[in-house]
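Below is one structure, written out as structure tokens, with a few remarks after it.
Every protein chain but one is kept in place in this view of the complex.
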Amino acid sequence: MNGPTATLLISCPDQQGLVAKFANFIYANGGNIIHADQHTDFEAGLFLARIEWQLEGFNLSRDMIAPAFAAIAKPLQAVWDIHFSDTIPRLALWVTKQDHCLLDLLWRWQAKELPAEIALIISNHQKLEAIAQQFGLDFHHLSINKENKIQQEARQLELLRQERIDLIVLAKYMQILTPEFIHHFPNVINIHHSFLPAFAGANPYHRAHERGVKIIGATAHFVTADLDEGPIIEQDVVRVSHRDTIADLTRKGKDLERVVLARAVRLHLQHRVLVYGNRTVVFA
Amino acid sequence: MNGPTATLLISCPDQQGLVAKFANFIYANGGNIIHADQHTDFEAGLFLARIEWQLEGFNLSRDMIAPAFAAIAKPLQAVWDIHFSDTIPRLALWVTKQDHCLLDLLWRWQAKELPAEIALIISNHQKLEAIAQQFGLDFHHLSINKENKIQQEARQLELLRQERIDLIVLAKYMQILTPEFIHHFPNVINIHHSFLPAFAGANPYHRAHERGVKIIGATAHFVTADLDEGPIIEQDVVRVSHRDTIADLTRKGKDLERVVLARAVRLHLQHRVLVYGNRTVVFA
Amino acid sequence: MNGPTATLLISCPDQQGLVAKFANFIYANGGNIIHADQHTDFEAGLFLARIEWQLEGFNLSRDMIAPAFAAIAKPLQAVWDIHFSDTIPRLALWVTKQDHCLLDLLWRWQAKELPAEIALIISNHQKLEAIAQQFGLDFHHLSINKENKIQQEARQLELLRQERIDLIVLAKYMQILTPEFIHHFPNVINIHHSFLPAFAGANPYHRAHERGVKIIGATAHFVTADLDEGPIIEQDVVRVSHRDTIADLTRKGKDLERVVLARAVRLHLQHRVLVYGNRTVVFA
Partner (left out) sequence: MNGPTATLLISCPDQQGLVAKFANFIYANGGNIIHADQHTDFEAGLFLARIEWQLEGFNLSRDMIAPAFAAIAKPLQAVWDIHFSDTIPRLALWVTKQDHCLLDLLWRWQAKELPAEIALIISNHQKLEAIAQQFGLDFHHLSINKENKIQQEARQLELLRQERIDLIVLAKYMQILTPEFIHHFPNVINIHHSFLPAFAGANPYHRAHERGVKIIGATAHFVTADLDEGPIIEQDVVRVSHRDTIADLTRKGKDLERVVLARAVRLHLQHRVLVYGNRTVVFA
């Protein structure tokens, strides 16, 4: 398979003929579907789908695709997006002091695992600036405290606008974003170092150790105004035992955090994640 | 979701418009698609799909669906099947002396996890006859040795015909079927107690212990003329250590075997497994 | 390895020479250690160990072992128990309506995986009585409601005394035991159908579905007066997706529940589980 593709992510009230309508739109315009997956949530009466087709030979020019599809989607009351595989999303990585998720994402980016442009790094500490330099990336140090949080978030939003950022990845950013910030920039993925909803909030490894669990986890989710309550994209776990100290849980957890976050970011960048309500459909 | 459904499993050389063609066929006849999944194997140039739709309100009578679809499928050189969810497949469970997979399948059958009729049990030993009685099932004891194998296979085939069996499940049947038998009755799922292709053949737990592996596995696959070489449907693994004796591997492995076999049988009974070449697509 | 063994489970404040003291006691009396494992919790300043030795050739008679060891243990302020592998613990299985954990434990018992005698089944419903009959086990139906709970618990305790029960296994017993009951009979293992501490309490599968988690779990733990808060013995998980309905989570979860409960019961019956505080050391 070669050449750019278009991907439709769509959800709408379920009714007969939806697959036919969407497939016909693509076929009628000379497209070849290379991935089609759908899900029907019968409780919610909702149809959700991902359809990807090759743009080579497609008769509609790119700027005509959305308007043409809108004519089909509107009567269906559909919520939808069309993405082109060669439109590379721009990422901002936000970090504090821990480097494992940052380094992992940067390595995957260099290894071409992440179809994105990493445009800048934002941190409330200076500790990881050298990594930014090493990878030739802009590093913005914006320290946060109670007094300056609103102002700094304004500066952050300004930076995101200037750099035309599509997605923030909180790669161990140890600050809570305000609901206002999320309202202005809702496209944020976070990694939480527990198997949510267990141990939401602070110090999950300490609490896991205290509780004596036999397995720990990590969770990548979209950020919403409710802390650690946003739609879950990916989770994974690792077995622990009584021998593991909090330091061991932290060490084992770091391996989980980086792979879970990387998987979630990659799935999202491939337009495989569709949010509805507080849940996700992952067309993996 | 209620009511019976039809499921199309299809593979054909890839070309434009396939999804549209199949979806249109269903929509034009008043069907509502509840599951559609496709896969394109670009190396093989092959399109493979599973489409399931509700039969209620479908305008074609059941006996007309296949002939009508054949008109579409033929020019595509497609290999396909249509299954109705209320046509219950008939199963023969084949066993030797171990009861864990047999009991597990019978329990799942009673718990309505397996959309099938278990029609009979065939064994080359008498040991498990009491279980058949307990579940009210016919038990056929057909002992096998070098001399009588061909004759006994003929009797087995006759039984399968009489009882209109759709699928044989080798639930720890410790005999090799002849290529001739497989040729006559190719729909056979086996559970092998290793992570294939590791430890194909006899005594996998002994050999796993000898090799000092840190993980053991089980594999459910379709049976072909080549021992343990058929298309794999499902695999799973469990961690072991130096403390585990061969008896421990056997015990841990039994838990794997029963869950892996049950998953594979269930997936197949839901028409989610499509074989091509020596591989499977599992539309899970 | 053959013949009966003795197993010492011990915890005491850490100090030098503990391993030597215990090993010397066994060696001086002619015992051969076949398993020795220890753990030191440095935060708690606690030494915990499991030592198992062969009784054949051991110079102390069984009834002299504990008194002789007490002389060593007392000055160490140790909490300890000595178990003989051929003293078979007596189990009571408590159930309500679901049969999967009950059947699984009974199969494993028949398959000699559980070194125990299953003495009776207690249920607050009659539904599973036929299973008791099939396995030749006493079945006691003790319905529970708000009014009669205290009385019925008294009858339950009386039954446990009469039958000299060592361990209660709550194999999907959908009633909460009173703190008084636990006080009188503290040796109770429960299976909870979630990855604790996530989804403690009622309807974990519904809540897991609602939350949109990508993995579900099961937890076997000792029962304490705090619901779902007792020391965890074993946990395991399985991956789920947006396709899984609550019925699917329940089905997948049942496979977890039975294997996790069985592992925990087996570990406990092998005297591999040592509780301290609200945690366990599992000498696996």
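Per-chain residue numbering starts at 1, and chain names A, B and C are given in the order in which the chains are listed.
Basically, a residue touches a chain if its C-beta (ideal position, glycine included) is under 8 Å from a C-beta of that chain, and two chains touch if they have at least 3 such contacts.
Just so you know, these numbers come straight off a predicted model, no measurement behind them.
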item	value
Contacts of the hidden chain among displayed chains	A, B, C
Of A:Gln15, A:Thr87 or A:Gln134, the one touching the omitted chain in the full complex	A:Gln134
Option from C:Thr40, C:Gln175 or C:Thr245 whose C-beta touches the chain left out	C:Thr40
Touching residues on subunit A - with respect to the absent chain	100, 103, 107, 111, 113, 134, 243, 251, 255, 259, 284
In subunit C, positions touching the absent partner	1, 14-21, 23-24, 26-28, 30-38, 40, 42, 51, 239
Residues of subunit B (touch criterion as defined above) contacting the omitted chain	39, 41, 195-199, 211-215, 217, 231-237, 241-243, 278-282, 284
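Methods note: only the chains that are shown with their structure count from here on.
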item	value
Approximate Å spacing (C-alpha centroids) for the pair subunit A, subunit C	42
Distance between the centres, which are taken as Cα means, of subunit C and subunit B, whole angstrom	37
